[in-house]
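What follows is a single structure, written as structure tokens, with notes after it.
Let's turn to chain A:
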Amino acid sequence: MLTVEKLRKTYESDQGPVEAVRGISFTIEEGRFYTLLGPSGCGKSTTLRCVAGLERPDSGEIVIGEDAVYSRDAGIDVPGNKRDIAMVFQSYAIWPHMTVFDNVAFPLAHGRARVPKAEVRRRVTEALEMVQLESMATRPAPYLSGGQQQRVAVARALVSRPRLLLLDEPLSNLDARLREDMRRELRSLTMRLNLTTLYVTHDQVEALSMSDRIAVMRQGLIVQEGSPVEIYAHPAEPFIAQFVGKVNLLKGRVVNNGNGTEPGLVDVGAGGLTCFVPEGIGANDPVLLSIRPEHVVVYAGERPGATNVLSGRFQSAFYVGDSWECVVQVGDMALQARLNEAVTFSIGDEVNLELAPDHCVAFRSEE
Partner candidate 1 sequence: MEAARAEGEVEVWINWSEETVNALQDKWQEDFGWPIKITSVPKSASAATAEVIAATEAGQEVGDLGQPSTGLLLQLIEADAVEARDWVGLYGGRFPGVEEASNVYFDELAGYGLHFWDVLYEFTYNTNLLSEAEVPKTWEELTDPKWKGNIAIDARGYPFNFMLHSPDWDEASIRDLVERLAANEPVLPGRSRGDEVIAGEVAIQVGGCNRDDIARGAPIDCIYPDYTLFNPLIATPFKNAKHPNLSPLFAAWIVTDGFPTYASIQFNGRLSNPDSIEAQELARQSADRDITVVEQSDFAVVAEDEALRRSIGEFWTQTGGGG
Partner candidate 2 sequence: MATVAQARRTRRSWLSRIDQRHVIVYGTALVLAVTVVVPLAVMVIISLRPTEAIPPITGTDFTLDNYRTTFADPVTYRLLWNTALYALGSMAVGLVLGVLMSWFVGRTNLPFRNGVYPMALASFAMPGVVTAFGWIVLGRPRTGILNTIIRGMTGSDANTGPLNVFTLEGMILVTGVALAGSMFIFLAPYFQRMDPALEEAATTSGAGRLGTLRHVSIPLLFPGILTVAVYYVVIMVQIFEFPLAIGVTAGVPVLSVRVFLLTQPEFGLINYGLAATFAMIAMFIGLVLLGVYLWVTRQAERYQVITGKGYRPNRMDLGFWKWPAAVFVFGIFGIKIILPLLALIWASLLLYFQPLSMDALSLVSLDNYRSVFGSERIRNSLLNTVLLVTLAPTLSILLAALVAWASTRIKLRGVRMLEVLAFMPLAIPGIVMGLAMLVTLIRTPIWGSVWIIIIGHTIGFLPFGVRLLSAAMLQIGRELEEAGSTSGATPLTIFRVVMLPLVLPAFLNGWLWVFAHSIRDFTYPLLFSTPDNAVLATQIWELWTTPDIPKGSALSVLLVVFLMAFVFVIRKTATRFFGGTVT
């Protein structure tokens, strides 16, 4: 449905040219929810804006449906207003001089998909019903709450029945509670309408919970693409591991690389740990061993059958509602662990940590 091919975009800034997007390619299948995830400045919004026709790329190709809308080589650059898309902005971009109805009706009245008046009324009402704002149609836009403005923006995007929906951090201005509701609602809307969606966010929870596929971006490049599960469970880089959730990174050196077929062994100073060692890493190479806090078990005394055990001293525990976030000092490393039951340790207690071997992954390190 959407194909982006070798897209590049450079900005001029006061400090010289900035390469915002450095040649990225991806494809979204019909009806899928695709997310560009990354920290600010990674080029995800620029990519989206190039697709929307709000920025002109330096090179590459963009194909929506069957039509190339941008191709430097073929000399094609369809203006944004002629592309079969709709977009929801971070700031909602609701026009303050219009009513809710006029805002939503704009694409049908002034846009690409103009339709007769009666049809406008029918479809705007329908779109407003979808976002449960049908009772607010005549209200001037500035008299809406943030959440309501958000819904108007969504209704405006849906009303023209675009082939491709572009969402630029649409939830980041909402408070936490509302954000969760909207997340669910947006996802169910796009599923119901079978909309192809390109979503941009820096929030890993949004990305993981909503997407069919995620592309993690960093410094203008896609560093990993995959399903939410793949990204979370098998991050390709420590950066990704860190970005999509909390993670412990332990410096170590490979003792045995397991030849890529069986688990290898890494010495992290405080002991040897069994973990997955990707291909291409040889014995004695420096690595970073990653393990998420929820895969670390903390216990006192001996526990039979435990593997990958390190000993340390209990440092601190923070109650965060549904669990406890604990820190255990192991040698010169502070390891995070998440405990689901009440913590019975006191600060300074000797404890043991079991790092589940299936969830330990080694990454190449630059020493």
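Candidate entries met the following condition: all candidates are chains of the complex that A comes from, given by their letters.
In the analysis below, a contact is a pair of C-beta atoms (placed from the backbone, for glycine too) under 8 Å apart; a residue touches a chain by one contact, two chains touch by 3 or more; residues count from 1.
As the structure is a computational prediction, the values presented were derived from the model and not from experiment.
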{"item": "Touch assignment for chain A within the complex, options 1 or 2", "value": "2"}
{"item": "Touching residues (chain side chain A, partner candidate 2) in the complex", "value": "1, 3, 5, 29-30, 52-54, 61, 63, 65-68, 71, 74-76, 78-82, 85-87, 89-91, 93, 95-97, 106-107, 110-113, 153, 156-157, 160, 166"}
